[in-house]
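Contents: one structure, followed by commentary.
Note that one protein chain is taken out, while the other chains of the complex remain in position.
Presenting chain A:
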């Protein structure tokens, strides 16, 4: 019995040492990814890239974690906060509730959440105007389309992606009133973010129905859409990161959503030498948090005429002359 007790004692001591080691890394930043995982070629990976960029530029260290189960969100947040990590960044709207709870328990730790608003004095909520960026790429698609039909392949069938679709459709119809936008979603489970085969098939179906440009707002699945466009000699539009280089000549443009910049900024502002600000941080066209991508890979596709028109639309949206309807404001699309 005493033997057992001694072993238990040793065990506790060992774990305490581990905890102490973790404590030594005081005030390092941390990022917790959503269920999609660190290397999803999309949203979460952008967060990882932003964190890595911060680390290489400042020489700092950060810790990250991939959860395996939705029940672990709260636990993971609490663990990082309790171990002294600061700031703690979480990616994805599903962290909203757990963060609201944990942020109240750790008033001296700064948190940032991407794609969701959590109203707490120590939380920075980074939200993106996906609808305006989608509007612009929709306009580009309509300007480029010769058939008057364009496609949309979403990832999982959720409100966030409906927001992309709704902005895209408005952009298309602003250029070509009455143009048909074919709406598809890759799936109804989280696997839909990583199913390039199914997304590619949907894109092929769109091409067969006469569409000549397809916008892929589907995370890792979008790669299949880009491939399908190349195979069919049609055009695709990338999302989140600049994906123009993936299939040069077949990617018309990309709707970039700078999650990496948001994470990098949060790390920069929340660590030594930075100034942290809480509250809502809207990333939109005005501050380049959202944009359409133009580089050497798609320069031949975007004529000066198209560029002039789109930049005009962009300026009008920033100035408030054009108001793009946001799907999430009322769950409907005009």
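Everything below uses one rule, namely that contacts are C-beta pairs under 8 Å (C-beta built on N, C-alpha and C of every residue); 3 or more make two chains touch, one makes a residue touch a chain; residues count from 1.
We adopt the following convention: contacts and distances are computed from a predicted model.
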Name under which UniProt lists the unshown chain, selected from "Putative oxidoreductase", "ABC transporter permease", "Transcriptional regulatory protein CusR" or "Glutamyl-tRNA(Gln) amidotransferase subunit A": "ABC transporter permease"
Contact partner of the left-out chain, one of A:107, A:121, A:159 or A:279: A:159
Residues of chain A (touch criterion as defined above) contacting the omitted chain: 11-12, 14-15, 18, 22, 35, 37-38, 63-72, 74-76, 78-79, 93-94, 96-97, 115-116, 156-160, 162, 188-190, 328-331
